[in-house]
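Let's look at subunit A:
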Amino acid sequence: MTHIDPVGALRAMLMIRTFEDTLARRKEHGFQLLSSGEEAVAVGLASALGAGDQLLTGGRSIGPALARGVAPERVMAELLGKSGGMNQGRAGRGHMSDPEVGFFGAHAVVGGNISIAAGVAMARQLDGDGGIVVILFGDGACGAGALHETMNMAAQWKLPILFVCNNNQLSVSTTRDAALAVANLSDLGATFGMWTRTIDGLDVQGVAAAARDAVRYVRDGLGPAFLECKSIRLRSHSTTARETRSRAELAELQTHCPIRRHADALQADGMLDDAQLEQMRQDAATEIAQAMAYAEASPYPAAQEVLRHVV
Partner candidate 1 sequence: MIYQLSVPAAVPGVEEIRILEWHGGAGSTFAAGDLIVELETHKAVVEVRAGQAGILREIKAEPGDWCAVGLRLALFSDSADEPLPEGDAAATDILVDFEVT
Partner candidate 2 sequence: MLYEQKPVMARMFFREAVTRAVREEMTRDPHVLILGQDVGSFGGSYREFDGLYKIFGPERIRDTPVAEAATVGIAAGVAAAGYRPLVSITYMDFLMLGFDALINYAAKLRYKTAGGLSAPMVVKTTAGAQGQGVAHSQCIEAWLMSVPGLRVVAPSTPADAYGLMKTALRSDGPVVYIDHKRLFPTPGDVPVTETSIPFGQACIRREGTDLTLVSHGYMMRVACDAAQIVAQDGISCEVIDLRSLAPLDIDTVAGSVERTGRLLTLEEGQTVCGVGTEVATRTFERTGPKPWMRIGALPAPVSSNPVLEAACIPDAPRVADAIRTLLTR
């Protein structure tokens, strides 16, 4: 996709938000890492990728997986541990994958998927198929040695990999400023001579444009690139973690919601009216209700399957 479809981007973001809200409302939803507030990063980034590219993420992977095109009902079933999930319910939150659609997978060790992604990029380079790899991680991973080691090797070997930091500015309860000494997180990439940019991760069209530039650079064989997207996290770290921010702070954060912002912009530009927006919300609700129904109907794996696929 060369240009993001602004209406389509809104639809995609609404679908992610509705998906996560629906999941969180389910009485037994387990331990989930939600990405509300970060939808513009996932959707903008995914718009810049082609069919032969692969996306890898940290544990906060629902939005990116959906944006990349994994079927919502398969994601929902996977997150609930049902056989109808793309990994038969074995991976669950934080570890799901669907390489067929370009989502090579999540890995919920913070920083742990970064070197893996560089290996997948090495395979793309050896295959010479023009495909690139994007690794999406949070600011929490920026203090991890694995990132620094991998950036060095990726730059040295000119691997076709784009490092995207979704800087939601919180690592559980620790703020980015309290954890990381570097001024801009994209400066980390600059150290290794990469193309770098720090952008507003709440602006889906801005993310899409920057991602397009970064992807072109990487695809042209010029080496890795590093894109920092500053976003917000509207929910607590996980569905089982305490919220550390006050109600007032959270209410203030809601005013920066990337979905509301994009919808307002489209309406201001006359590209969307209230009825269309409402229709879009209803469509998302219907689609996700169907995904949930699919997941609810899907059985758990049999206990005897516990020893399958070990070696």
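The rule is simple: a residue touches a chain if its C-beta (ideal position, glycine included) is under 8 Å from a C-beta of that chain, and two chains touch if they have at least 3 such contacts; residues count from 1.
Inclusion criterion for the candidates: all candidates are chains of the complex that A comes from, given by their letters.
Owing to the predicted nature of the structure, the values given are computational and were not obtained by experimental measurement.
Contact annotation for this complex: of the listed candidates 1 or 2, subunit A touches only 2.
Taken in their complex, subunit A has these residues touching candidate 2: 54, 87-88, 90-91, 95, 97, 99, 104-105, 107, 109, 112-124, 126-127, 145-146, 149-150, 152-153, 156-157, 308-311.
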